[in-house]
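Every protein chain of the complex appears in place save one, which is left out.
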Amino acid sequence: MIVSLKSGADAANVLRELTGRGLWVSRVERSASGNAVHYVIAPHSQLADPEELARIDGVAEVTTPKPAHPLVSAQGPVVDVGGLKVGTDKPVFMCGPCSLESEAQVHETASVLSSLGVSFIRGGAFKPRTSPYAFQGHGDVALEWVRRAADAAGMRVVTEALGEGHVSAVAAYADLVQVGSRNMQNFSLLKAIGKTEKPVLLKRGMSATIEEWLLAGEYLLSHGSKGVIFCERGIRGFDDSTRNLLDIGAVALLRYVHRLPVVVDPSHGLGRRDLVAPLGRAALAAGAAGLMIETHPDPSTALSDGPQAVPLGELGSLLGRLVSAEEAR
Amino acid sequence: MIVSLKSGADAANVLRELTGRGLWVSRVERSASGNAVHYVIAPHSQLADPEELARIDGVAEVTTPKPAHPLVSAQGPVVDVGGLKVGTDKPVFMCGPCSLESEAQVHETASVLSSLGVSFIRGGAFKPRTSPYAFQGHGDVALEWVRRAADAAGMRVVTEALGEGHVSAVAAYADLVQVGSRNMQNFSLLKAIGKTEKPVLLKRGMSATIEEWLLAGEYLLSHGSKGVIFCERGIRGFDDSTRNLLDIGAVALLRYVHRLPVVVDPSHGLGRRDLVAPLGRAALAAGAAGLMIETHPDPSTALSDGPQAVPLGELGSLLGRLVSAEEAR
Amino acid sequence: MIVSLKSGADAANVLRELTGRGLWVSRVERSASGNAVHYVIAPHSQLADPEELARIDGVAEVTTPKPAHPLVSAQGPVVDVGGLKVGTDKPVFMCGPCSLESEAQVHETASVLSSLGVSFIRGGAFKPRTSPYAFQGHGDVALEWVRRAADAAGMRVVTEALGEGHVSAVAAYADLVQVGSRNMQNFSLLKAIGKTEKPVLLKRGMSATIEEWLLAGEYLLSHGSKGVIFCERGIRGFDDSTRNLLDIGAVALLRYVHRLPVVVDPSHGLGRRDLVAPLGRAALAAGAAGLMIETHPDPSTALSDGPQAVPLGELGSLLGRLVSAEEAR
Partner (left out) sequence: MIVSLKSGADAANVLRELTGRGLWVSRVERSASGNAVHYVIAPHSQLADPEELARIDGVAEVTTPKPAHPLVSAQGPVVDVGGLKVGTDKPVFMCGPCSLESEAQVHETASVLSSLGVSFIRGGAFKPRTSPYAFQGHGDVALEWVRRAADAAGMRVVTEALGEGHVSAVAAYADLVQVGSRNMQNFSLLKAIGKTEKPVLLKRGMSATIEEWLLAGEYLLSHGSKGVIFCERGIRGFDDSTRNLLDIGAVALLRYVHRLPVVVDPSHGLGRRDLVAPLGRAALAAGAAGLMIETHPDPSTALSDGPQAVPLGELGSLLGRLVSAEEAR
């Protein structure tokens, strides 16, 4: 929202009026012709009423620029996934192995997760691997495993569509279609997924700006997706003490400024199992709609990403620590 | 801690034994002569007993490399600042204006802060400003203002020593000497501050690695400082949606892996007043020992950093939201 | 290459011997059992003869780890594109508009480029755009335009395959298939392109490490590509003074350490037409095999990326300045 001042207006007084309403004034610009222009971004839309602001003494006009991503701006913070609402006060958990490794593993996992109140089972049938020689996932058959296991346990399925050729199969088996970080700007894939009309979990690219992320969501919604849940999983940083850099500010920004649902993946975010609990708590405190947590019956034998997976037998204790006041010091 | 295997040992089994104890195995390296070498970093020292690990079948030896920062490694998570312990279960708040602007402002601020249970008043007498033409702080006289105001209100003082020439004055008036981000590797300043033997609040440099930050703390402790509290205030990112990038993973890493006290500055971290509450809550959830929050009686007239300061009259409500379950959605 | 020392060897003397041969000793590691291990990376393979190094006094063994990307490591610095060798002493230029806008535009451009000695005409039939509402390219028909124009002018065609569905058409019309930055880790696309057996121009991802880039090349070669030319076009930085951050060190590293051909795109690299000449000269000086330069008959009317395009009428002068000693000061 842009608040333009009249010539000769008392700019400091207008600023006081705006900040006095709890509004965040991000930039003050002066046009070439000398009129001061204040840009205001409202943290909560109900706080900023353009008509009311226009009545402040010294204000010439209040305009609301058309957003670059109108469908994303209009979506709102709650997305319905097969009847389950993601983005309410009750956090949603999405757990499971990095890769779907066998039908037995998937059933065992689903059974434990269901008993812990986890809503979604996650796991990759197709895996994006940096090396062409690494394990690439079991493919279509793994989609059948996870669907059957989820149905038996009364859970929902979230899994990644890695390429355009997998979209229809993933859409047929999954409740929520995942777009991986490396594909956040694979526009052909976004269009193909949009056409399935399924809700989507959109992971942020390794060095994507917030605006690029929102525009990737706009690709999905403008091609048919019924809802987009954003997923922060850590961006590229300069320090290898942790695998990635979890951008907790982006979580708060999407939730409280853009009013969108964000799920956080603290497993990939740090790449360290021992910090999943404090970072998961931090994510929920910053406004996350839920958490995606890697778990594996036996991480030491995992075909991919073992070091960051939580042993399935310890997941219940972890979920408990996520909602407790804080880690024992 | 490094766990070296015997020739021919069952490496997968040793890994299972280690992860089964809750240990995080960060890297597996193979030496030139063919012996597998596992590096283990223990999340909590009590979990990793070298003698017990050495008894695992297949383990040849367990060695603990000498840390590059022995004094920092030995300090522990609690630092005493004039009788107040920072780093316990009770979070500590450090609040005040960016710059100390007048004696009246400082007294008014201290009086309000004290009534809200805030332990430290903060504020700069000397300000590091990107431009030589920006306001540089009121200097020595402001140190007297803040000391008198804090004494009257029963509070402690934290303020920055910007240059070597200010160290003795700051040490005389402050309870906790602050090192700013731009000076994290100003080694002459670190040595001078160390010699005063005061406890120090060490802000992280804009692009400092964790290891560089810890070594800056080692400079302080090895030259006499009685304790170092680390302060995460956001690092340089690639997206200007937020002023900086708050590294919440670094907070958890320092608290739970290195066992050190970390205070978080969500005001500088994002540069947005409207996100101070969710990010402050996230910081505490990730293990922060406390928060540093900029506040000003009237942010619209602040001499520096107004847009990110919380109005003094709203601080009580903000502190309440920090300890409540979560933001209203 | 790893040079391991005998117990009790004079490590400083071995180091002198290695550096005396012009070798770059990147890391010195000490194994858990106390034997020093030196890692050596040879700048030019002919300088480092494992058998000769093994005869240095104090050396126990010299091992050459299997590279993670064997086909990329074996490719070499020259790639043949339809009879034209890219990577020789003679730099290759790839010029043209961002988007292929009309048949007339393409023919006019090809005619001028050919007269200037430019080998490749570039231009997008399919454009990756951050917003779904931006111009997405003219599609298949533009491939026909550019092929006919190139054939008439005796040039080669390089153009991007944006999605899996475009691969066969692009492979049918182009001499060199381009993979864009956003698709560097679109592994489904890499596999599909590999199967066409065409040579590929692989742009580096916005925040891709060197190793990730080389492994993306390995995907292409292991699925059939007849050669991979790498293209540095600027990575994500923290300063918006320039659109991207041109990583000139990566160019030298790929050329002189990994011995691979690299083309540099100074138009995208900085996003500023006025710096194309000095950066193009710098790229060639650092070992680039050629340059990709955006040009347009009338940049002010370009459908995309106008601000960085060089007017077609000024290209001849620019190419002249690229090979002259240096910019007039």
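Which chain is which? They are A, B and C, in the order written, and residues in each are numbered from 1.
In the analysis below, contacts are C-beta pairs under 8 Å (C-beta built on N, C-alpha and C of every residue); 3 or more make two chains touch, one makes a residue touch a chain.
As the structure is a computational prediction, the values presented were derived from the model and not from experiment.
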item	value
Touching the absent chain when the full complex is considered, from B:Q105, B:N186, B:S241 or B:S267	B:N186
Residues of chain C in contact with the chain not shown	12, 15-16, 19-20, 22, 24-26, 43, 77, 88-89, 207, 209-211, 234-235, 237-239, 241-242, 245-253, 255-257, 269-270, 272-275, 278-279, 281-287, 298-301, 307, 311, 326-327, 329
Residues belonging to chain B that touch the chain removed from view	68-69, 128-133, 162-166, 182-183, 185-189, 205-207, 211-212, 215, 218-219, 222-223, 236
On chain A, residues whose C-beta touches the chain left out of the figure	2, 4, 31-33, 35, 37, 61, 63, 236-238, 240
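FYI, only the chains that are shown with their structure count from here on.
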item	value
Numbering shared by both copies at the chain C-chain A contact, with half separating same from different	same
Cα-centroid distance, chain B relative to chain C, in whole angstrom	42
Per-residue multi-chain contacts in chain B, two or more chains	237-238
